[in-house]
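Structure below; questions to follow.
Left out: one protein chain. Kept in place: all the others.
Labels for the chains are A and B, by order of writing; each one numbers its residues from 1.
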Amino acid sequence: MKSSGRTERLVTVLVSLWLVLFGVVPLLLLVATSFFAQDPIDFFRLAPSLESYRQLLDPGYLQVMRRSVQFAALTTLLCLLIGYPFAWYTSRLSRPARVLVLVLLMIPFWTNSLVRTYAIRMVLGSQGLLNQALLALGIIDSPLRLLYTDTAVVLGLFYLMLPFMILPLYACLEKLDYRLVEAARDLGAGFLQTLLRIVWPLSLPGVYAGCIMVFVPTMGLFYVATLLGGARQLLVGNLIQQQFLNARNWPLGSATSVVLILMMALMLTGYWLVLRRLAGRRRQ
Amino acid sequence: MVHYVRFLLLGFLLLPLPALAGGKVYVYNWTEYLPEAVLNQFTEETGIEVVYSNYDSNETMYARLKLVQKDGYDVVFPSTYFVNKMGREGLLQPLDRELLPNLAGLDPQLLDKPYDPGNRYSLPYMWGSTGIGVNTAVIPAGEVTAWEDLWQPRYERQLLLQDDMREVFHMALKIKGYSSNSREPAEIEAAFNLLKKLMPNVLLFNSDSPRLPFLAGEVNLGMIWNGEVWMARQENPDIDYVYPREGANLWVDSFVIPTTARNRENAHAFINFMLRPDVARLCVEENGYATAVLAALPLLAEEVRSSPIIFPPAETIAAGEFQSDVGEALPIYQKFWEQLRTGN
Partner (left out) sequence: MKGVCRLGFFLGIFAYLYLPIVILVANSFNANRYGLQWDGFTLQWFLAMAGNASLMEAARHSLFVAVCAATAATLIGALAAIGFSRYRFPGRRLFQGTLMTLMMAPDIILAISLLVLFVVVGISLGFWSLLLAHITFCLPFTVVTVSARLQDFDPFLLDAARDLGASELQILGRIVLPLLRPALLASWLLCFTLSLDDVIVSSFVTGPSYDVLPLKIFSMVKVGVKPEVNALATIMVGLSLVLVLLSQLLLKEREGYGPLR
């Protein structure tokens, strides 16, 4: 084992260095930037300041925070509501059918997300397909306002994020021992009881993983709000992008992202605690 | 393993080699502000390849320029008030007049202005105005004649506004009777309070190409540049341009060469080409803005030359106000602009 250890150690050290240089150091720099003073000409001034954090408490910024949490939560809920039965049905299919469904799910998932957002826009526009169809069917007399609304943003986010919910759910449900469900049925449990008492608790790790995988990236997807929401600053991602690439207020942009990172850390810790508790319960 | 390597090699071979740098010019311009045909013509005549990209506001352009510390853009088109700021901050390099023989054809009225005395850093490209775009098929002509009219409650969630701080503040400052270049914090705050009331009427912000939401039927009323209406009318003559009673926002955009440019000579060649009367004519006819090249005017088609959308009458110009630098007041604008954008 001794001789082999050397190359491996070298490789591990190099890769760790990479991660430190491009993962840890930038994050620390970001946190540092959030404590610098703002400057009208440069991106920041090398002087300590808590101004950016104070500014985050302004009603406007608080509202952006609240709104993006709402949007992300709504998207996550929608994905869960649709994704759960989808993943469950898929896990019960025969093998070839399952592969087909998964491949069909992967194709849009691997297609450029910008292209798909753009496609959604073509459907929702005033003269888009949905309005044309509704008009032709006589359901409405004048085109509905769909594009550039909050609904459009949530529909777009749901469209992009759905596979992120389904895949972890599926991975979890697929491993579920179906004999448990059959046993519950045999013992007279109804559909709802089986779902709530057997399937749901056993799928919780997948549910949490899916929720995190949808919720966290959603907050940063600024281009969806730009393209479908009419460029009004709806999400935290838009705010950060604006501060970095337009207003040149890096401390404020960094402070916003530090808050985002803290939120994410909180969620991951919660996930980890839940997993540990679940594992503990199973052992008993 | 062998397959793997072969697969990778194949991947590399499929990629054409990146063209050699040298014969290139990096142009960074407003969206829809230069006909593609002109770029192609430039490449055909000079052999210099144009790498073209777009921005939608002076602020975005400025932030990008500050980020790029070397190998930057060669030609950029800031508005007057940014020429001033960028010159002051050392972001621009002086133009070499020897390489720009065509500048003789420029309109003397647009030269040697306070924002760039002696045209050390900039030469004017085009000028135009920001007014109100109306789709007369939906909103009868004459219903909207002033900036003030946009505040009417019946236009709730219907307006298009430019995604541009100074443009949006112009409206409110003008309604209040102030200069749109005001540096007075109290005046700017009054304008902000007025704009807050406008926000419920706003549907979207777009300063890339505001005509497209009009053409797609998403909006029928909003702020727009004159040239965008000119272009829109080629496809839908119902879209009309209104010079607001309080005064339109008048602006001039100029060619500049940033200090970070890497193809200085090609940049000059490009600017010189753009100053040629026949080229300037193509730009006016396609994009619908007034050119600074006087010699191009006689070449224009009659309907272009007589269009009030492109060449407003003297009294309209007198009623409007040209944009200029607001100096230290800029952060005040910035602060209120953000409040406006985050609050909706």
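Here is the rule we use: a residue touches a chain if its C-beta (ideal position, glycine included) is under 8 Å from a C-beta of that chain, and two chains touch if they have at least 3 such contacts.
Fair warning: this is a prediction, and the values are worked out from it, not measured in the lab.
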Point to revise | Sole contact to the chain not displayed, among B:E45, B:D71 or B:E265 | key: B:D71
Check your understanding: Hey, which of B:L100, B:A146 or B:A216 is the one touching the hidden chain?
Key -> B:A216
Point to revise | Selected residue (touches chain absent from view) among A:P26, A:P59 or A:G270 | key: A:P26
Point to revise | Touch criterion as defined above, residue of A:L102, A:L144 or A:L278 at the omitted chain | key: A:L102
**Study point:** Absent-chain contact - pick from A:Q70, A:Q127 or A:Q193
**Key:** A:Q127
Point to revise | In chain A, positions touching the absent partner | key: 3-5, 7-9, 11-12, 14-16, 18-20, 22-27, 29-30, 33, 43, 82, 85-86, 89, 95, 99, 101-123, 127, 129, 132, 159, 162, 164, 167-168, 170-171, 174, 212-213, 216-217, 219-223, 226-227, 237, 240-241, 244-245, 250, 253-254, 257, 260-261, 264, 268
Review point. Going by the touch rule given at the top, which residues of chain B touch the chain that is not shown?
Key: 1, 3-4, 7-8, 11-12, 14-16, 18-19, 21, 26, 28, 31-32, 36, 43, 49-54, 56, 64, 67-73, 206, 208-209, 212-213, 215-216
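What we mean here is this: only the chains that are shown with their structure count from here on.
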Practice item. Go ahead and note the Å separation of the Cα centroids belonging to chain A and chain B. Key: 36
**Study point:** Interfacial residue positions of chain A with respect to chain B in the complex
**Key:** 40-43, 58-61, 63-64, 125-127, 143, 145, 147-148, 230-233, 239, 242, 244-249
Revision key, fill the gap. Per the touch rule, the chain B residues reaching chain A in their complex are 57, 59-60, 62-64, 66, 89, 157, 163, 202-206, 216-218, 328, 330-331, 334, 338-339, 341-344
